[in-house]
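With one protein chain withheld, the remaining protein chains of the complex are depicted in position.
This part shows chain A:
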Amino acid sequence: MNLSLHSSPHMRTSNRVNRIMLLVIGALIPGILAAIHFFGWGVLINITLAVFTAVATEALMLRLRKRPITPFLLDGSAVVTGILLGVAIPSLAPWWIPVLGAAFALIMAKHLYGGLGYNPFNPAMVGYAMLLIAFPREMTLWLTPAVHDLTFVDNLRYTFLEQLPPNWTLDGLTAATPLDAVKTQLAQNLTLTEIHQGSTELFGAISAHGWEWINLLFMLGGLILIYLRVISWHIPLAMLATLFLVSGLFHLNDPDTFTSPLFHLFSGATMLGAFFIATDPVTAAATNRGRIIFGIGIGLLLYIIRTWGGYPDAVAFAVLLMNMAVPTIDYYTRPRVFGESRD
């Protein structure tokens, strides 16, 4: 096809892919700071490792695929993938976890499908899901929020040498995440009231200690993105409203077995998922009606897997499952074209 550069229009907005990615990165910062506050320097180390690996892998793959490297590296999408994966990984993880995850995400989920714009699955979530399935132990060791005082160097030593300072043990430092803990204890036939009394340190003002702040700040960043029109409101709203309604329904019905809607909204990766992962334009539905269906689907799957599935959190799986449905959703939610009868 002969593409001359003479094609109209001869004016364009200054908006570019890299501007979008930069804004997304900016909007992630408050949530990341909160995560660092509660889970220590490990968060930053993970993000750094994941970002470096992602960018290096991207460059390598572009080279192997004989694509121009600079414009694609500068688009920032690999950086965003790296960051999203990095925050999702527990802070006390050996170095090869983020490295492996990021490389897998970029190679298997992005470049083997044709690179930016062609990947049906969210790369960061593919990387995360792979890590979770392959290394369940490493991927579920979360520090108890804000009770440790591991220094940056301590953390670095663990990351690279898996050595903790003397007198520290892994068991003493880590705990199950609130979602995980609640799930396990519910399985032991405890009621939620008992769980609350038994492990007060897990819970905060509205949901889980620490996690609630991280979620709130990710939500703040997400709202800014909506305000700046970088993402549309459809997916986050549909997803969160569904999660709220469904969990609310079950909770009202049986408050001792089903956790509260607020707990669901503000723990785990809910807000990160709603505003930053599900809204990845490449892998989400593209029409507005489609986005609402996509969001509802993620909200539902998230609740189902969290409540009855084998994993305490399920943002990655819910998003990946809905990614598969995107072509179908897009086809059936085509808007009415101008001049077509309204039926």
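The rule is short, and it goes like this: a residue touches a chain if its C-beta (ideal position, glycine included) is under 8 Å from a C-beta of that chain, and two chains touch if they have at least 3 such contacts; residues count from 1.
Everything that follows uses one rule, which is that contacts and distances are computed from a predicted model.
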Options "ATP-binding cassette domain-containing protein", "Ion-translocating oxidoreductase complex subunit C", "Cobalt transport permease" or "Septum site-determining protein MinD": UniProt name of the undisplayed chain: "Ion-translocating oxidoreductase complex subunit C"
Sole residue of A:282, A:316 or A:329 that reaches the chain not shown, by the stated touch rule: A:282
Contact residue for the chain not shown (choose from A:66, A:137 or A:336): A:336
Absent-chain interface as seen on chain A, which is shown: 1, 3-13, 15-17, 19-20, 68, 71-72, 75, 77, 115-118, 232, 281-282, 284, 286-288, 330, 334-341
